[in-house]
Each structure stands twice: as structure tokens, then as C-alpha cells.
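With one protein chain removed, the remaining protein chains of the complex are shown where they sit.
Right, subunit A next:
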Amino acid sequence: MIAAHNLKRMYRFDLMQRLVARLEHEEAVIGGIGNTNFDLWSAGHRPQNFYMLGSMGLAVPIALGVALAQPGRKVFAVEGDGSLLMQLGCLATVAMLAPKNLAILLMDNGMYQITGGQGTPATRADYAAIARGCGLAGAGWAADEADFERQIGHCLTADGPHFIAVKLDDQPPVSQTERDPPQIRDRFMRGMGAKRSKLPG
């Protein structure tokens, strides 16, 4: 296991691009509130992407719901550190239910970047250790971009649940998601094959 300190600080948009480039089987991706889903959006919209607008902390639970509904589809939750900190209990629920098709990517920049860059209270916390403590035995940090790619590959081929944490630099997001919640929901349901419509979309 790699310790959280002295990890390479990576660029969120670059990691989102690397993730999206690896998705070849209509994997679902749930982007958490704010900059996390902004960079998922900026990496190129896919019908299997869901962009949260509000409900801070619920990217993992939403992804868990998708994973339970469709056990044959890989599902990624991409969540920020401040967001996960609000809903740490969900890691215990994921460990208890142990969905094989769920992967959690924790984007840790150590701050509430979208509200002005204030630091989170987790200055002495280790998110991978918290996840392991909740029962996600394989949880760990990605050391650098190559390690991130390797671990994403593992998520795509091996049974989960998986938990990968990455340390981020402080670069802002590239652009912002279009804020139209019913349209985001409609597109995502079509992407999941859960809705058919004659309306073009």
C-alpha cells in the first residue's frame, strides 16, 4: 500500500480524460457535485454519464443504486474528498453489499475548491485507510498517472467493489456542465437502456 503523503498531485481533467478513454462497454459514470462532474463533462459527454447538481455526498449512493439495478454493467462513482467526508457511512454500505461491478474514484484536492478553496478538516485523514476500515479491503492510492491507468484497468477486468484515491493539484475545471437536471436524467436513463422514447434525444 502507498501512503497518502508525498504522492504525486495530478490534474483532475487529465485523469477524467484517461478514465473516459478506457470505457469501451457503456460503463456508467456518476460525477459528484461541482468540479468533479464539470471535468467529467469536459472530457466529453457520454449517454452513460450522470452529472449531480446538488445533493452533495451522494455520488457513491447513486452509483450503488445503478450497480444494484444493473449487475452486468460496470459503474464508476467519481467523488470529491469534501463530498465523501459528508457521507462516509456509504462506504460501509458498499462494503456490506459488495457489488462486484462498482468502482469508487476519490478525487482528493484537500479543499472545497468551488467555494473559494477553503481546506477540508481532513488534514490528518487517509481516505484509502478509511475505506479499508469500512471493509473495502483493496482500497488504495494511485501513485501517479501510470498507476492510475493500471488501477482503472484492474477495475474494468476484476470484480470489485474497488476504491482508488488520487491526490489532485489545485487547477480549476475546464468548463461547466449544462445545468438542466431533467434532461441529464432523461439522457442517462436512455444511456442505461432504462427508457425508450420516440422523442429525439
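Assume a residue touches a chain if its C-beta (ideal position, glycine included) is under 8 Å from a C-beta of that chain, and two chains touch if they have at least 3 such contacts; residues count from 1.
Keep this in mind: contacts and distances are computed from a predicted model.
Hidden chain, UniProt protein name from the list "Sulfopyruvate decarboxylase, alpha subunit", "Acetolactate synthase", "Aspartyl/glutamyl-tRNA(Asn/Gln) amidotransferase subunit C" or "Signal recognition particle receptor subunit beta, a GTPase": "Sulfopyruvate decarboxylase, alpha subunit".
Contact with the chain not shown here comes from a single listed residue; of A:A4, A:L23 or A:A92, that residue is A:A92. Check A:G34, A:G57 or A:G82 against the missing chain and you find that the one touching it is A:G57. Among A:I30, A:V78, A:M107 or A:L136, the one in contact with the hidden chain is A:I30.
The missing chain lies against subunit A, touching residues 28, 30, 50, 52-70, 73, 87, 89-90, 92-93, 96-97, 181-182, 184-185, 188-189, 192-194.
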